[in-house]
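A protein chain is absent from this complex, but the other protein chains hold their places.
For subunit A:
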Amino acid sequence: MNIYVLMKRTFDTEEKIVIEDGRIDEEGAEFIINPYDEYAIEEAIQLRDEHGGEITVVTIGGEDAEKQLRTALAMGADKSVLINVEDDVEESDQFTTVKILEAFFEDKEYDMILAGNVAIDQASGQIGPRLAESLDIPCVTTITNLEVDGDKAKIERDVEGDVEKIEVSTPVLVTCQQGLNEPRYPSLPGIMKAKKKPLEELELDDLDLDEDDVEPKTKTIDVFLPPEKEAGKILEGEIDDQVNELVGLLRNEAKVI
């Protein structure tokens, strides 16, 4: 089985985030594999272990993303590809990413492409479905269970607190949701072995693309942090007065009643 995983290096949203000049300051930020992509990597490993085959993890980014690729290899992926756009792409959006991936997959054979349901940084959730559309293959999002039998896949997906069961033919692109599996930690021997696994580096040129082909279709106007939580208000005085004041505040200040 030929399995591909789309992986994104993201900053850790549990760490402190600083914005400078309309961009997230990368200096102090911690970077991780997008957690939803970890589900995709884990699922790929389980599929490969059950059905045989090979896992290739693909990412778009700069040299720094090598670390996350090495982690994926240490978890158990077989090969990795870094599409290095550091020098070629200044601004990007989902169009850019899909266009690059589309070119990458043009000459590839695949049975299964797994991606995270969403990336925790920009949270568009668009890459998987848009790539599937470009490649003209079926796509199932937010999956919580996956069984492959020959050229069919039985999938369960999360739909607003309910489960939808789907049968689909391969090749298929799926996006992975929490609950699908518990991603493993890379083992220490796995980390040492990962050094010898292939890490291929490509640039736009190698995919017959130039900067204009991948120019974003959207423009980011502003990036800002959520407003800081203000201290709560403690009402004082007689209960009746407090209730009156509270109703007044809810009506006039919070405007919720």
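Observations on the structure shown:
What we mean here is this: contacts are C-beta pairs under 8 Å (C-beta built on N, C-alpha and C of every residue); 3 or more make two chains touch, one makes a residue touch a chain; residues count from 1.
Basically, contacts and distances are computed from a predicted model.
One chain of this complex is left out of the view, and of "Aminomethyltransferase", "Aspartate carbamoyltransferase", "Transport permease protein" or "Acyl-CoA dehydrogenase", the protein name its UniProt record gives is "Acyl-CoA dehydrogenase".
Remark: the omitted chain is touched by one listed residue; of A:123, A:192 or A:223 this is A:192.
Annotation for subunit A: contacts to the undisplayed chain at residues 67, 70-71, 74, 184-192, 195.
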